[in-house]
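What follows is part of the complex, with its chains left where they were.
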Amino acid sequence: MFLEVNFKKKLSKFELSVSFEVEEKEYFFIFGRSGAGKSMTVKIITGIEKPDKGRIYLNGKDITNLPIEERRIAYISQTPSLFPHMNVLENLCFPFKVRGLKPKLREIEEISQHFGISEILQEIPSKISGGEAQRVAIVRALLSKPHLLILDEPLNQLDFFTKTSLIPFLKDLKEKTTVIHITHDPFEIKELSDRVIFLERGKVKFVGSFQNLLSEFNFSFPSL
Amino acid sequence: KVNLIVFHAGSLTVPFEAAKKEFERLHPEIDVRLEPSGSVQAIRKVIDLKKPCDVVASADYSLIPKLMFPKFSNHVYAFARNELVLCYTNSSKYSNEINENNWYEILKKSNVKWGFSNPNLDPCGYRTLMALSLADFYYKKPIFESLLSNSNLSLAREQDGILITVPNSLKTNHHIFIRPKAVALLGLLESGTIDYAFEYKSVALQHKLKFVELPPEINLSSIKFKDFYSKVYVKLANGKLIKGKPIVYGITTVLGAPHPKEAKLWEDFIISGKGAEILRRNYQEPMYPPILIKK
Amino acid sequence: MRKRSYFKFLILTFSTLSFLFVILPILHLLFSLNTESFLKTLKDREVWNALFTTFEGATLSTILGVTLGVPVAYVLSQSYFKGRKFLEGLFDLPIVIPHAAVGIIFLELLNSKSLLGELLSKLGITFVDTIYGIVVVMCFVSISYIVASSLAGFESVNRELIWTARTLGASPFKVFRLIIFPLSIPFILRGAVLAFARAVSEMGALLIVAYYPKTIPILMYERFENYGLSSSTPIAALVTFLSLVIFSIVLSLPY
């Protein structure tokens, strides 16, 4: 199995006790209310937080105690974390720079073109829109050649129009890398998911396809 | 460069600054560090605080034998004279009325503020007390008591004179201001905080202040009135008893000074004819040749 | 409606008073200055020597303060243990200790009788009446500003930014060098300038530890004590003017 997650961590209101597996190149969703433990789960996977017990295996290797920067797991938060003192291009060069590599400008140009941000390479982050910033953050993450890309409610701060326009962009990721995407919005799951887990008060209540989730829980979502 | 350290009476600041310039010109390898303070304080910094020091110059030569002999000094040169005056400025209250005969009446007025230095730290301070009690004899009026009535100074008339006792923490009226040394009153005088200050004549001249000259019987300037002056004693908080006498400055090199050779050079310079000339130029009355007192 | 304008009136009156309280004394000093004696001060070698000593001391003390204060601020900003607030507050201590006590404290600690003093004096470093003494005292009274300001800077860097950088392959050192430090430079600078100004202003502790070489506050006090206002006011005005320059630097820093 590509990623095996199995750990427990005591939180203030309940114990987070999670176990699931993700396949290579899968687009995997973690679905749940706010406060269900979704963000903590991915922070443990990235190494930002430590579990109380349990282990994480990536590609068969135990990464539970590996420092964050050696895991090759990229993390995108809901507020796009661009470095404000670098322009877009410098942000994109960052993954090369920290590894002591020369930035591959050819590759950067190509991927920027592909994801529609080649026009704004010289802009500083405060001058671009929220949707553009989120694209740049994801492209930057891809340039770090991650084994796994984690998106923590990546569309949450964006308006409906931008959100909708980013869906094809995210679909494009499927071929490139394995993705874990956190959300509380069923539309994102419908559009993008291979599989989804449903998290409630720290426990995994469901694993499977989105259609099965809908039929099993009988959620009432409004529709147009 | 050698740092020659000189502790000296505040009233010597101006002539010593001038002497320092000349001396450093003659001896470029020496850097003179002048530290002015009340004379008692200057000596105490050497004998009590054991601060490194090369030369001490005191506004009362007799303090040196009394406090520094034999451990810290073995001689003193009496090298300058002075007298006590009452300084004021144009904006002092009653400045156009005050004279030799009514000054004590004016100081008594409730809207007049005046100052003198702390007798425990500065000879100018106990000399002011001496002058005020000598004024009792001279004008035949209870001047001391009337001016310092609300203070915690005590005055006792004994058979052969007057004894003034200064307590450790001196308290006075609201319109009498006290500072650790007499020159520190100058800022208060200039700012108009006080109207009058007891200072040495040299200081008054150096700072171009107006002043009332006091009668020689009380201003402690004249050898002639030596016996009259000696009727007054001041007992300081540290127990030392000081007899009234003419104002004579003394200078000595400190035994165990960090720079004995340079200390001797400075002492010799101050008591030389050249030194006397510098003193005179800066309104300080020199004694030339100086008088040597050994233990 | 009446109550409202009453509130406004009261608030504005007190604000104006407050403003006058701070600005009036300074303007009075600068405008009541006698030009002639000011020019004389500008020609006074001792004043320039004292200014030089002061700026030398304050510069060295600020460098020392940054060297000691910035790392501690970084460690504090990255720590989440219980005693953290306590340690943070510790660096406010030098502000609340009376300046004369600071002087006495350092004289006790560094005189040649104490262990540390003896050790250092064997290395030829003594503190009483030396530039070392000036620097140590200045640094002690001013380091709080550097620690507090750097800490504010380091904490202003979003944690998600730091995490993101780590997941992109940056070690803690790289994160510090490429993200946290560059983003905190304005804060560190502000702290350094405030510390410099505080160092320049110190007098109480220096009177005790290092009367010589004379710094400008000590010269000012000495002139006041021995010659009165006419000699000390021009120096005060000069130094106040220089302080105003420092102050405008603080203001013009991006922050």
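Observations on the structure shown:
Think of it as A, B and C in the order they're written, each chain with its own count starting at 1.
Just so we're on the same page, a residue touches a chain if its C-beta (ideal position, glycine included) is under 8 Å from a C-beta of that chain, and two chains touch if they have at least 3 such contacts.
The model shown is predicted, which means the values in this text are computed figures rather than measured ones.
Taken over the complete complex, the protein chains occur as A x2, B x1, C x2.
Keep this in mind: only the chains that are shown with their structure count from here on.
Contacts between chains trace an open chain of neighbours here, each touching only the next in line. With centres taken as mean C-alpha coordinates, the chain found closest to the middle of all protein C-alpha atoms is C. Among the other chains, the CA centroid farthest from that of chain C is the one of A. Inter-chain contacts peak for the pair A-C. Note: centroid distance chain A to chain C, computed from Cα atoms, is 46 Å.
The touching residues of chain B, counted against chain C in their complex, run 3, 10, 13, 33, 35-36, 181, 183-184, 186-187, 189-191, 207.
Contact residues on chain C toward chain A in their complex (touch as defined above): 158, 160-161, 163-171, 174, 178-179, 182-183. Across the complex, chain A meets chain C through its residues 43, 46-48, 67-69, 71-77, 79, 81, 83-85, 94-95, 97-99, 137, 140-141, 144, 146.
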